[in-house]
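Heads up, one of the protein chains got dropped from this complex, but the rest are sitting where they should.
Chain nomenclature is as follows: A and B, assigned in order of appearance, with residue numbering initiated at 1 for each chain independently.
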Amino acid sequence: MSAERTGVSLVRRTMLGLQPSRSGWQIAGMSAVAVVIVGALSTLLISSTGSSPTAALHALYTGSIASQAAWTTTLLYAAPLLIVAAGSCISSRSGAFNIGQEGQVLIGALAVAAVTLKLQLAGWALLVIGICVAALAGGFWAWLSSLMYRISGVNIVVSTLLMTFVAQQLISYAVNTSWFLQEPSVAGIAPLPESKQIATGSQLRSFGSYPNLQLSVGLILALALTVAVAVTMTRTRWGFRLKMVGLNPLTARHAGVRVAALGGLALAISGAFAGIAGAVLLTSPVGNFRLQPGVSSNIGWDGLLVALVARNRPIVAVPFALLFGILRSGGNFLSSTGVPPFLVDVVKGLLVLAFVAPPALADILKRRAATRRASASGRHAPALQGAAA
Amino acid sequence: MSFVDNTSTILSSGVRLTVPLAFAACGEYLAERAGTLNISVEAMMLGGAFASVATASATGSATIGLFAGAIVGLVVAVVHANLSHRAEINTFVVGLVLNSVVLGLTSFLIATSRFASHQVSQVSIPGLRDIPMVGDALFVERWPVYLLIIVIPLTWWLVERSRWGLELRAVGENPQAADGTGIPVNRRRRQALMWCGLLSGFGGAYLATAEVGSFNANMTAGRGYIVIAAVIFGAWRLGRSMVGCMLFGLADAMRLALPALGITLNVQFLIAVPYLLALLAMLIFATQHREPKALGQPFERGSS
Partner (left out) sequence: MDSSVPAIELRGITKSYGSVVACDAVDLAVHQGEIHGLLGENGAGKSTLMKVLLGLVQRDAGTILHHADPVEIDSPQAAVALGLGMVHQHFSLIEPLRVWENVILGDSGRIDRIAACTQVEEVGRRYGLPIDPMARVDQLSAGERQRVELVKCLRRDPSVLILDEPTSVLTQAESIELFSVLRRVVQQENRAVILISHKLAEITAATDHVTVLRKGAVAFHSRTAETTPQELARQMVGRDVSLRAEAAALGVLPVERTSITPAAGIDAGVPAGPAALSFHSLSVQVGGVAVLDELSLDVRAGEIVGLYGVEGNGQSTLGDVLSGLIVPTSGTIELGGVAVDASGPGALQRAGLGIVPEDRHRSGVVLDMSVAENLTCKALDDISARGFLSRRKMYAIARRLTAEFNIIAPSLDAPVRSLSGGNQQRLVVARELSANPTVLVAAQPTHGLDVGAIEDMYLRLRKVASSGVAVLLISTELEEVMALCSRIAVISSGRITGVLSTGEATAERLGMLVGGIAA
């Protein structure tokens, strides 16, 4: 029960503590200031390497939104990020804090690669089946954590985290094992730790052609899933129950909700979303169409961060997923200016803080003000008393 | 090579791989007893590793580098502590962000800098070093290893015997009650994190300046998470957590040594062993209520 409560308070902190309030403007102001500070820090960092911050910014711009082709890449990144984030919203709402999306993305990618490379069917059928199996596999991976919680109360944050590293080794095994998914070696060359490329027919379609904007089916899927999550959470009976479980599991149980089953399902759904994200990633150009140990390229971690910044509101996650997509596609262009692309990771982390810290700071300020008022009145009173004596 | 030589090789490399884990695990253990499930231990180790190499290169002294690593670990801890135990931002969010920022920052900086290589010197203990099999492993080591002989009992004493440790345990079990007794809950948790930062930073620094002698991007490669796994595997007992570190260090050593010995064993499985063992340990121990009751729960006065 205590772990359940932990989950509840976690979610409260990330969801409720951040809802618009009287101090909303103060928070928005602080976030703006924080973003400026992040900008200043990044400038400082770039300058310290002897590169030009304006050149770096221009590279970011060129790589992400300057042209239709750049937009294409940005959106290719944004789609899986958004799917992961939408799934995170569901598990967080139920009070289970899943931080293992990175592993679940990998499992999804593994599943779609296995289906598309091993089965003999029409390309589009393979793709559809692959995405479904990816969802099941990612969901199963996350559900294992819920199972461990039910068996002996294993903390869900810890188990989802550890399962990520297990997943990484599973992928590594898959692409290093010839009977599994490793691409057979060409005579005389040592085989690489990666799978074959999936057939063109099984890759996600895009509308439009280079150099114009290409809209991937993945993005459409991402938006559809996000809207579905938003509607489910606010408009359905299931979403109502989910909210109850997250905010007070005991009252939920009293009201006839199967708390453990629903919590497990929510966790599994968030895993399934991460699995779908893995499938979308692998079957689109940014995933190279093949299974490699680094195929997830932190999409899982970043998707989780998107959900955190969006305070678990799926619709709000859309612009943040886009922002993170921009940072990714732009980051690829940074190297040309001599600035290591790792800068983007720093900026991403600091941006999350810039959005998460202000509400907490506003809270502290409010409390400090209350203390000051109290001690001010406390100091005032003795003076009066002295005068009376 | 003979069996004795092989064993000796694996043992000594196992000990070396254990040392950074053990330092960090002492810190993580103490932080968890105070109720913080600190996942930024990875950031602390990585930051410490980078700082030690950079400082050693600048000062020409690997020893100064080691201590600079500990300081940077401490800095990461102070940031984490203030964000999560003062500003009350979810500690896992803070941990994820710090891990990402430190990984990005150190990778960024190493890509734009060149450092000279420095390593701390080896100390061998005459007489004992000649013991077969374990002599090389235990008695020919770089000197920081011997610091563990002080740090482990010191950590135990701090937690189990000192007033500070008693208060840490109280804070980790029941922060509301501890607060009512007059213990500054969040300050104790911040202090516990700082001890964790200091030791994790040192552990990371040891990895870089004592064993490898240089820094490369993401050089800790998830060792921080192994440390968390070790503390969980030890069911929040210091001794067993150290055994966990030893086990995981040896698994790592075997992974590196076996191919050279011509033994084929599933490498991926060996890497996954610590995580699987930690999960298994939790499945077994979680029902026995060994974990600090308030582990991972934020404290806010007045909420209960």
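Heads up, the rule we're going with is that a contact is a pair of C-beta atoms (placed from the backbone, for glycine too) under 8 Å apart; a residue touches a chain by one contact, two chains touch by 3 or more.
Since the model is a prediction, treat every value here as computed from it, not as a measurement.
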Touching residue (missing chain; options B:60, B:184, B:239 or B:259): B:184
Selected residue (touches chain absent from view) among A:48, A:68 or A:251: A:251
Residues of chain B (touch criterion as defined above) contacting the omitted chain: 161-163, 166-167, 169-170, 173-174, 176-184, 293, 301-302
Positions on chain A where the hidden chain makes contact: 12, 16, 235-241, 243-244, 247-248, 250-259, 370-371, 373-375, 377-378, 381-382, 385
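Here, only the chains that are shown with their structure count from here on.
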Geometric centre distance via CA averages, chain B-chain A, whole Å: 27
Chain B residues within the chain A interface of the complex: 37, 39, 83, 86-90, 92-93, 96-98, 100-101, 103-105, 107-108, 111-112, 217, 222, 225, 228-229, 232, 266-269, 271-272, 275-276, 278-279, 282-284, 286-287, 291, 293, 295-298
Residue ranges of chain A in contact with chain B within the complex: 2, 5-6, 9-10, 13-14, 45, 48-49, 97, 99, 148, 151-155, 157-159, 161-163, 165-166, 169-170, 172-173, 176, 301, 304-305, 308, 340, 342-350, 352-353, 356-357, 360-361, 363-364
